[in-house]
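One protein chain is absent from this view; the other protein chains keep their places.
Chain nomenclature is as follows: A and B, assigned in order of appearance, with residue numbering initiated at 1 for each chain independently.
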Amino acid sequence: MTPSNPPGLSSSQPASDQWPLWEVFTQAKDGAPHEHAGSVHAPDAEIALQNARDTYARRGEAVSIWVVPSSAIVASSPEDAGPFFDPGNDKPYRHPQFYKIPRVGKEL
Amino acid sequence: MTDPALFGYLLRLGDDRLVLGHRLSEWCGHGPILEEDIAMTNLALDLIGHATMFLSLAGEVEGAGQDADALAYWRDEHAFRNLELCELPNGDFAFTMMRQFLFDAWSVPLLEALTRSAEPRLAAIAAKALKETRYHLRHSSEWICRLGDGTEESHRRAQEALDELWPWTGGLEYQDETDRALQARGIAPNPAELLSSWRGLTREVLTRATLLVPDGPMRMTGGRFGRHTEHLGHMLAEMQIVARSHPGAEW
Partner (left out) sequence: MEASSTAQVAEDPARLAEFEARLSRGETIEPKDWMPDRYRKQLVRMMSQHAHSEVVGMLPEGNWITRAPNLRRKLALLAKVQDEAGHGLYIYCGTETLGVDRAELIDQLLSGKAKYSSIFNYPTLTWADMGAIGWLVDGAAIVNQTMLAHASYGPYARAMVRICKEENFHKRQGYEILATLSRGTPAQKAMAQDAVNRWWWPSLMMFGPSDKDSPNSADLLRWRVKQKSNDDLRQRFVNLTVPQAQAIDLTLPDPDLKYNAETGDWEFGAIDWAEFYQVIGGNGPCNRERLGARRKAHEEGQWVRDAAAAYAEKQARRKKSAA
């Protein structure tokens, strides 16, 4: 059965022999957003950063790394998908095509 | 050979890192946790990479057609110029990390000084190796703190490791004609200056790790002139066996 908490929410569980789980986000190059790369186990933030670097950045794939305890991640639930995400196609004013303007050149 | 002093010095730099890297590589697949297995292998890769650069340059300087492989695989132990500190067997994780820390705390100031070497090829290698070596020092320092200030058992093991390794650090201040000649030419730093950086660094971390810095006499050392412990022979026998079993072969 699907657990009610996201897996990794360990506050109610005993400490793992394998250390807590951390999520790793890496920035591929200057100006890019940080993207989820995967997870590592680590006892604390410093080791988490080092482990993340060794695991996800040893081929030079990152210029910056974020690590977050997995238990700190709050995720939307699939059940939310309707109210949370459905665009409700009755709001065209959110899209540029809705607006008719005289041709004034490329700036707009 | 036109420059035996530089050749000898490069062998020391290369051999330290080759032997230490080889020792670290023995942990691969046997680390205390998967992430640390990956970390130690990274250290090993970096060190062997640095060794390859130093030994390649040594071969060039020697001018007898030897490359890094020839020097690594075809010299006998009395021709190796590494510190005994590097060749000691790994022991437990505390011993390995303590030995690594004591070496890294030396290697960083040494490489920093070498980036200013009057020999540009050496300065270039030092610059490349320095970044990675700073990361090594960060890694080993953090582990010394965790072991020294972790559990009673880890503290005991860390202290025992330190007590056993400390007397070998006398080798760090070894100086001979090679060092003096290269210092005079602005190629190599004075080991005594590096030692004061090393002492400051190690004292700071070891204290933070709640460990006692030992105070006893240093062991007699001879690694820098080819007089090694019994361990190196076994290590090289294993390292060199395949290469030496097929003289002239390519791999």
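To be clear about the criterion, a contact is a pair of C-beta atoms (placed from the backbone, for glycine too) under 8 Å apart; a residue touches a chain by one contact, two chains touch by 3 or more.
These numbers come from a predicted model, not from an experiment.
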Partner chains on view for the chain not depicted:
A, B
Quick one: which of B:Gln66, B:Thr115 or B:Ser154 touches the chain that's been left out?
B:Ser154
Kindly note down the residues of subunit A that lie in touch with the hidden chain.
1-3, 6-8, 13, 15-19, 21, 38-41, 43-44, 47, 55, 59, 75, 77-78
Taking the full complex into account, what residues of subunit B touch the chain not shown?
22, 25-26, 28-38, 41-42, 44-45, 48-49, 51-52, 68-69, 72-73, 92-93, 145-147, 149-151, 153-154, 157, 238-239, 241-243, 246, 248-251
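Please note the rule applied: only the chains that are shown with their structure count from here on.
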Between subunit A and subunit B, what is the separation of their C-alpha centroids in Å?
40
Could you pull out which subunit B residues touch subunit A in their complex?
33-35, 38-39, 42, 138-139, 142, 146
With touch defined as at the start, can you tell me which subunit A residues reach subunit B in the complex?
18-19, 40-43, 46-47, 50-51, 54-55, 58
